[in-house]
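With one protein chain held back, the other chains of the complex are shown just where they sit.
Each chain gets a letter, A, B and C, in the order it is written, and its residues are counted from 1.
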Amino acid sequence: MALPDFTLSAGPVTVTPRTQAALGRPILYHYDPEFQAGFRRTEQKVAEVFRTGNDIILMQGEAIVALEGALRSLITPGMHVLNLVQGVFGKGTGYWIAGFGAVLHEIEVGYDDAVDPARVEEYLDAHPEIRMVCLVASETPSGTVTDVAAIGPMCRDRGILTYIDTVSGVLGMEWETDAWGLDICVAGGQKCLGGPAGVALVSVSARAWEAIYANPAAPRDSYLSLIDWKEKWLGEGRFPYTPSVSDMYGLESALDQALEEGIDAVIARHEAAADVTRAGARAMGLEFWAVREEIMSACVTSIRLPDSIDNAVVRDHARDVYGVMLSHGQGAGNLVRLSHMGPTAGGLHSLIGLAALGRTLADLGVPVDIGDGMDAALAVLSARRV
Amino acid sequence: MALPDFTLSAGPVTVTPRTQAALGRPILYHYDPEFQAGFRRTEQKVAEVFRTGNDIILMQGEAIVALEGALRSLITPGMHVLNLVQGVFGKGTGYWIAGFGAVLHEIEVGYDDAVDPARVEEYLDAHPEIRMVCLVASETPSGTVTDVAAIGPMCRDRGILTYIDTVSGVLGMEWETDAWGLDICVAGGQKCLGGPAGVALVSVSARAWEAIYANPAAPRDSYLSLIDWKEKWLGEGRFPYTPSVSDMYGLESALDQALEEGIDAVIARHEAAADVTRAGARAMGLEFWAVREEIMSACVTSIRLPDSIDNAVVRDHARDVYGVMLSHGQGAGNLVRLSHMGPTAGGLHSLIGLAALGRTLADLGVPVDIGDGMDAALAVLSARRV
Amino acid sequence: MALPDFTLSAGPVTVTPRTQAALGRPILYHYDPEFQAGFRRTEQKVAEVFRTGNDIILMQGEAIVALEGALRSLITPGMHVLNLVQGVFGKGTGYWIAGFGAVLHEIEVGYDDAVDPARVEEYLDAHPEIRMVCLVASETPSGTVTDVAAIGPMCRDRGILTYIDTVSGVLGMEWETDAWGLDICVAGGQKCLGGPAGVALVSVSARAWEAIYANPAAPRDSYLSLIDWKEKWLGEGRFPYTPSVSDMYGLESALDQALEEGIDAVIARHEAAADVTRAGARAMGLEFWAVREEIMSACVTSIRLPDSIDNAVVRDHARDVYGVMLSHGQGAGNLVRLSHMGPTAGGLHSLIGLAALGRTLADLGVPVDIGDGMDAALAVLSARRV
Partner (left out) sequence: MALPDFTLSAGPVTVTPRTQAALGRPILYHYDPEFQAGFRRTEQKVAEVFRTGNDIILMQGEAIVALEGALRSLITPGMHVLNLVQGVFGKGTGYWIAGFGAVLHEIEVGYDDAVDPARVEEYLDAHPEIRMVCLVASETPSGTVTDVAAIGPMCRDRGILTYIDTVSGVLGMEWETDAWGLDICVAGGQKCLGGPAGVALVSVSARAWEAIYANPAAPRDSYLSLIDWKEKWLGEGRFPYTPSVSDMYGLESALDQALEEGIDAVIARHEAAADVTRAGARAMGLEFWAVREEIMSACVTSIRLPDSIDNAVVRDHARDVYGVMLSHGQGAGNLVRLSHMGPTAGGLHSLIGLAALGRTLADLGVPVDIGDGMDAALAVLSARRV
């Protein structure tokens, strides 16, 4: 099969040619002074994007390596943990929490909904035994967000640890690690940042380190270990294992581009792209997956499909006939995602996704007002940018 | 500091421009049919290089993620495991074995020596309780090899599992996974193959799978899990997590180049480079780290330094003054490694390492016959290639 | 200013990532045996695309270097030459013909029209003194084509030389150098082929060489010389001057991609893109520049703008506000070109151009039915590809 003309995925996303060039740079030895200096610079840039003064750990693997490593580092047997579930990733976190030996508390809503911070507050008031709250800031598979800005401070003020999966959150929504008092935040390179998938970005607060060091079960001498990175690399300048040199180049380049554009500008670009896409989808007569627009993320717009049409058929058709690669819901439901994430957040990229999806649905017999959708999307784009 | 003119490291190694171009290719969504087809092709090519019909698992991280994951998958509490130690990586394997709850047996020699297969045979005869033998085929930090060709079949014939760290072994030495009956072999992309560091290559025999499935402690739903890859990806075509797209491109490209050159030709090229380098080092008056030349690996030549000179000083000088990045011994001892690994195995690359090291030692007051070394190295190169 | 999101230009066109990678390959010495072999291969591939057994000369500069060199090679003082003019490039050819000392005959039509082959036949019948016919197969600035398939054989049968500017013709329209008996054809790399601008592709028939060798004014020892390339490079294997190594890499890569896709398939892709674009433009209420659709080229669709709006304003707005770079008419008139040339011929690329132009015109107060245009374009795309 030919390569797609356009990849509008929910990650790994299309990266800029500049990031591609960085990924293709000559590979340095990881103990070359230039590589080591670059690693340190990259940590600083991640801290800037996270808006934190906390330690930054760059684990060498997909974000999930850090999600697992951090959770294992924090969980102690019998510890009470509140997990917020509004999508497949949140659900998975719960399985881990229980599996690692904690007492699992959950507030769960439909995967097309979002947990209400007020319910969290009530729950915490009613359960003073809770020691940690886990949440997914941006449930990429379903395109909904959790109100971290409300929940973070709520936990900090109660002395409760926070473990935040913000894999597609950072740069796709307002993000204040320190102002919100977040303890562990894990982001991925391949989402809103527009970088490679092979590096996980973690911020760890002093309070989190305290808990981790106090935990005899926290991974040590392991690929999952945060402590190894803290002690060997941050402490002694030795890598616990060989880092992915190319991914680190790609990561620094993507960070440079984000910082040159400006963190707020990147976030605003995602929000504008979401507005354009939603206006188009709405006018086209498509149904949003999320039950309310306020809870929709700025980086993906999930479209609910009629039961009669399987999302796999839709995506295959869009890819085969229109050369556009769209994402499915990874188990969240029968939906298709119009992504506007990283370099494809902005400008006419939204039109491509709308056109591919709209025309595919029409080809498959679903009535859609493609032209109206295009008109509406362009009108919003025009209004926002002129 | 300026970039080095030449990187002659023991991995990550300099990769070819063609591999760089692959690393910089546009990033596809991991569920794009083209990416998935490429992933399958890559597995086949790894199998070809490993010379095996076993399952190939491509874990997304540095080789150590697979070493850890595989060992955790195999070890059961109280299991008797014989570990062969002749270098820092073998030593580390032993810590893991004990830490994971097995009964550790070890045959250990100096890090400049190699374990004699006859001793292994005697040990196995004397200890019928041994269920698994662990060894490092090529101890990269010290540049020595273990005789896998002898030990592998010895274990197979006794029904003993083998767990082989061949991170820098595959393509740097004769390698026969199936003919030698090896159960688990783990290689890295960034060594003799000349690819990226972010992917680990694992072959798993049917017998190993049996042991793993029978092990309740084998990682599941984890970044360290072999079972997840077996069931989700090999079984159902779903990735357990997002793979490192760019690294996979680089890996396939490096495999293509190796297969086009021919597996035996690549190995022969490493051996020739070793001959050239050793002839030069010998004539220059340098002392090999290894106690015998027969146990030296074909991918790195470790040079023992006088106690009076720290290897860090030597490497820094070679990098600063001559623009050549050399590797240290990663704790194996006061040595410097002249690497001839991957694309830098062959031709005049050996001369660069010899010139940089020789002139550096001269600058630091160590008497060396640089010219004689060059002459001798070139004479071998001429004799081998004309 | 930021980089454009999309370049839909009439050349240099966006090239594929594979072509980009080729352009960025390590630079070889031009007398390296590998470079020389590549140069020869590239000539063969150009011949294949031109469908000719004639000599191929690859001049190292933009196509115009070959247009000038070839014309100077053919023109002798007092020679009668018929020049067909239907656009700015044809007009320029006439100035050269006269300037180089020939007797200029011209059939000229409006730049939105095409010369009728019947008029050419009549003219040739009436003027037996004509020794050469010059024409531009595809007038890129205005997006019209000349009927080479009719005129070429007409000339060959009369023993009249043909000098064909097919800079954007080859691969953008049916092309038969030998079947049509064309003597000199000059194409550019940066148009329908999707390659670099720095190489000119020329085919020269035996009859043309005869005329050139008989011409004492034909450039020799000059950058403009075809003879130098014929004698030094084709004859003796010496380059008359240093070729543009990177451009040659890009050229071969673009040719490889075209040949892998298939020449007819590439042409069909351009035609399909033209159909989609025109359906959209028509439904949007835009006016074509060309007076008749039959004479419109498959690689650009020129849109006539109202006098009240300068094309520069339109293009600047599309670039600034919508991130899409469109081309102007290079002096042909107040028009904007929606290009579908090279890699941007096909799929949803046409939608991008239509959306950018449509919304720009709307922003500038011109009434356009954007949605209808999108609908119509997608309907054609659907009908052609499903």
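Here is the rule we go by: a contact is a pair of C-beta atoms (placed from the backbone, for glycine too) under 8 Å apart; a residue touches a chain by one contact, two chains touch by 3 or more.
What you see is a predicted model; the values in this text were computed from it and never measured.
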Among B:5, B:157, B:287 or B:310, which residue is in contact with the omitted chain in the full complex? B:5
On subunit B, where is the contact patch with the chain that was removed from view? 5-6, 17, 20, 321-324, 346-349, 351-352, 355-356, 358-359, 362-363, 370-375, 378, 381-382, 385-386
Positions on subunit C contacted by the hidden chain, ascending: 1-4, 7, 9, 11-15, 20-34, 37, 60-65, 68-69, 92, 95-96, 99, 188, 190, 196-198, 221-224, 241-247, 250, 319, 325, 327-328
Where does subunit A touch the missing chain, residue by residue? 17, 21, 24-26
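In this section, only the chains that are shown with their structure count from here on.
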Distance-maximising chain from subunit C - centres being C-alpha averages: B
Centre distance in Å when subunit A and subunit B are each reduced to the mean of their C-alpha atoms: 34
Distance from subunit C to subunit B - Cα centre to Cα centre, in angstrom: 53
Provide the C-alpha centroid distance between subunit A and subunit C, rounded to the nearest whole angstrom. 46
Touching two or more other chains - residues of subunit A: 20
